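All protein chains but one are shown at their positions in the complex.
== chain A ==
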């Protein structure tokens, strides 16, 4: 029996090559107003993998899901243009959105996956704006499903999924049964670029709208951000003439 539907869970982040990110004057966070946003690069890779699995006929339907304010529908549209069949936009805005973290997102994705009886949930391994690397793992735990994280290769083998994972020592190959949660790593695939004709076609695809309350998820955060600071500015290097000079400077500095 081929798995019915795959959920790809997307995250909207600041554009990856944005030149200057500023910390807000009150150190409560980073300035996001007016900064160009786009789909998280690892999520693009996740979408590509799901669409590839559908093209190989391993799965029937790919659903793109994302949580956030209206801006997020753009991300879902891009995923639809890359080949997803339909989208779900879970609306979270204002204070709830600012406080939203991996736990709340994982709860939402878990509730949706259960409700829609997904066979696979694929996410990017981490969002490049917070670098948490927690949402996939938390989703799997909440669903009590096996997880294949940092996937650099995914193969569906009957009712099981073979995942080659990127770990510190090299590569680890595991076999997990479905339903399962996978998180995509950089080398999993090369995401296709959503060209204009595909974007036009995607406009006809449906994006359902819902709120976290509809899924019975409470958005209260258990984490409070105390402070955000910029990293210390790099000081210019100091040139020394001799080794003795170097030693003297290091001693004066307290380094040795």
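Quick note on the criterion: contacts are C-beta pairs under 8 Å (C-beta built on N, C-alpha and C of every residue); 3 or more make two chains touch, one makes a residue touch a chain; residues count from 1.
Heads up, the rule we're going with is that contacts and distances are computed from a predicted model.
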Legend entry - Record-based protein name (UniProt) of the chain missing from this complex, from "Ribosome biogenesis protein BOP1 homolog", "Serine/threonine-protein kinase 19 isoform X1", "LLGL scribble cell polarity complex component 1" or "Electron transfer flavoprotein regulatory factor 1": "Electron transfer flavoprotein regulatory factor 1"
Legend entry - Options A:27, A:71, A:173 or A:195, residue touching the unrepresented chain: A:195
Legend entry - Interface residues of chain A (partner: the chain not displayed): 16-17, 41, 128, 186, 190-193, 195-197, 199
